[in-house]
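What follows is subunit A.
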Amino acid sequence: MIFLLLIYAYIFIINVPGLIKRKEWKELAAFSFLFVIAFALGIMYVLDIPIPSPMKGLQHFFVDILGIEYPK
Partner candidate 1 sequence: MSIEKGKISCQQLLFLFAGFIEGSALLIDFTVGITEHQTWMVILAGLIISTPVILSYAVLAKKFPGMNLVQINDMVYGRFLGKIISIYYIFFFSMTLSFNIRDVGELYITFLMQDTPFIFFLIVFTVTCAYAVIKGIEVLTRISHLILVIGLFAVISTFILLIDQMDFSNFLPFFELPFIKIFQGIHIVSMIPFGETVVFLMIMGCLNKSEHAVKNTFFGLLIGAASLLIVAVRNTAVLGKTQTIWTSASFQAIRLINIGTVLTRMDFLIGIALTILMFFKCSIFLYVMVVAVSQLFGLKTYEPLVLPLAAIEVIIAATVFQSPVDHAMITQNAGIIYSAPLVFVIPPLSLLIAKIRGLPKLERGKET
Partner candidate 2 sequence: MFGFIYKITRYLSLKNKNMLQNTESDKNNSEPITPDLEKNLEVIKGIFRDSSDVTIHEFNFGHERKFKGALIFIDNLANKEEIHKNILQPLMYGVLLFRNNVDIDFTKIDSIRENLISMTDNSKVSMISDLLDSLLAGSAILLIDGSKEALAIKPGKRESRSIEEPGTEAVVRGPREGFIENVNVNIALLRRKIKDTELCVEKLVIGDKSKTDVYIVYIKSIANPKLIEEIRKRLKRIKIEAILESGYIEQFIEDSPYSIFPTISNSEKPDKVAAKILEGRAAIMVDGTPFVLVVPMMFIESFQSVEDYYARPFFASIIRVIRFLSYIISTLGPAIYVALTVFHQELIPTQLLISIAEGRERVPFPALLEAFLMLFAFDLLREAGVRLPKPVGQTVGIVGALVLGEASVEAGLISPIMVIVVSATAIASFAVPAQTDSGTILRYIYLALAGIAGGFGVIMGLLATLLHLASLRSFGTPYLWPVVPLDLSGLKDVFIRMPLWTMSKRPEAITWDNCDSYSQSPDLMPSAYKKDDNDSK
């Protein structure tokens, strides 16, 4: 947990002051949007909350619903 916070804090410190100084607001917005997603994923991973894997969804969609599958 501590490591996670450390790493994310580090990512934040490295990018944000530079962005603010260079007044790139659009980049700052994009950065913080992705940073929130990353942070949420990180927390869910560390607290072992099951993160739905997109590939499982696709597999379910193709195999079970559409039935397109290669025979074993």
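Here, contacts are C-beta pairs under 8 Å (C-beta built on N, C-alpha and C of every residue); 3 or more make two chains touch, one makes a residue touch a chain; residues count from 1.
Candidate selection criterion: all candidates are chains of the complex that A comes from, given by their letters.
The model shown is predicted, which means the values in this text are computed figures rather than measured ones.
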Touching candidate - 1 or 2 - for subunit A as found in this complex: 1
Complex contacts: residues of subunit A adjacent to candidate 1: 7-8, 11, 14-15, 18-19, 24, 26-28, 30-31, 34-35, 37-38, 41-42, 44-45, 51, 53-56, 58-59, 61-63, 68-71
